[in-house]
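Here the complex is missing one protein chain, while the rest keep their positions.
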Amino acid sequence: MEHESFTIQVLLFARARDLAKADSVELRLPFPATAADVRQAIRECCPQLEPLLASSALAINHDFADDSTPIPKNCEIALIPPVSGG
Amino acid sequence: MEHESFTIQVLLFARARDLAKADSVELRLPFPATAADVRQAIRECCPQLEPLLASSALAINHDFADDSTPIPKNCEIALIPPVSGG
Amino acid sequence: MIRLTRDPIETHELTQSVLRPGCGAVVLFLGTVRDLTGDERTVFLDYEAYAPMAEAKMAEIEADVRSRWPVGEIGIVHRLGRLYVGEVSVAVAVSCPHRDQAFEAARHAIDRVKELVPIWKKDHAPDGQSEWVPGTPLTR
Partner (left out) sequence: MIRLTRDPIETHELTQSVLRPGCGAVVLFLGTVRDLTGDERTVFLDYEAYAPMAEAKMAEIEADVRSRWPVGEIGIVHRLGRLYVGEVSVAVAVSCPHRDQAFEAARHAIDRVKELVPIWKKDHAPDGQSEWVPGTPLTR
């Protein structure tokens, strides 16, 4: 039996966008998946983001996620590098 | 031998002016005199200022005075009730 | 810059006047006439000052703030005369390189203004009664 999977877009900003040379990356994840799985998939698909991953947060539907946060099938996901507003 | 004496004006503000019904009071002091002597002279000449004296400061030439501060012959003296600016 | 004025305080000009390229933070404090003190309603306040001493004390406060924080510019303005509810009675604007400095400096300045500057206000209630606001005795 094949595991169910789904596709997500991860929005990229600031230094993450510059490193990836893209506004977003598309990832394929097994279902169910957590934010930790998203991190791992980013690591595999975009090694150039590696130096930024540890200090970055993931946001799901405009809220910060923990590693254990589940990823809904239809959601907006973003990688949030250390913020420097103000 | 008569002691030397001199005359000072003490400027009055806010509640002090209302209580004394005057912008200033004239006092005759022995020379030399201190701010404590000014307080005592105010007490004697203007008993209506008594309730305000303990919480008020004296200013000599625009600076706050201690009881021991000497009173120069030509100076500007003011009674400063508790301030309420702002 | 320190100033006593009987005209409305130009808070925008004051704020603009403290901006400095080396300062990333500006804090402006405005004191305004409140409608209520406890249960007592205010219609207007009459402010009076012992003006030459008030200016001397405000200048001392400016110097004190500059000695404690890396101030780009500081402005302290107090209004005198009759002020109705909502009007600005005092304004302090400070610029510093960083925000912790600007917040601390502005707070210190307004605290000192309220403690040390010979200015008094008389509160006028809706029933026509008026009284001098008790204020704080000098502690120094």
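Letters are used for the chains, namely A, B and C, taken in the order the chains are written, and counting of residues starts over at 1 for each.
One rule holds in what follows: a contact is a pair of C-beta atoms (placed from the backbone, for glycine too) under 8 Å apart; a residue touches a chain by one contact, two chains touch by 3 or more.
All figures in this text were calculated on a predicted structure; none of them were measured in a lab.
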Visible partners of the omitted chain are A, C
Full-complex touch with the removed chain, picking from C:Phe29, C:Tyr50 or C:Trp132, is C:Phe29
In the full complex, chain C touches the hidden chain through residues 11-12, 15, 19, 21-36, 85-86, 95, 97, 99, 102-103, 106-107, 110
For chain A, residues touching the missing partner are 11, 13-15, 18, 55-57, 59, 62-64, 76, 78, 80-86
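Operating definition for what follows: only the chains that are shown with their structure count from here on.
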Expressed in whole Å, how far the mean CA point of chain B lies from that of chain C is 27
The distance between the C-alpha centres of chain A and chain B, rounded to whole Å, is 75
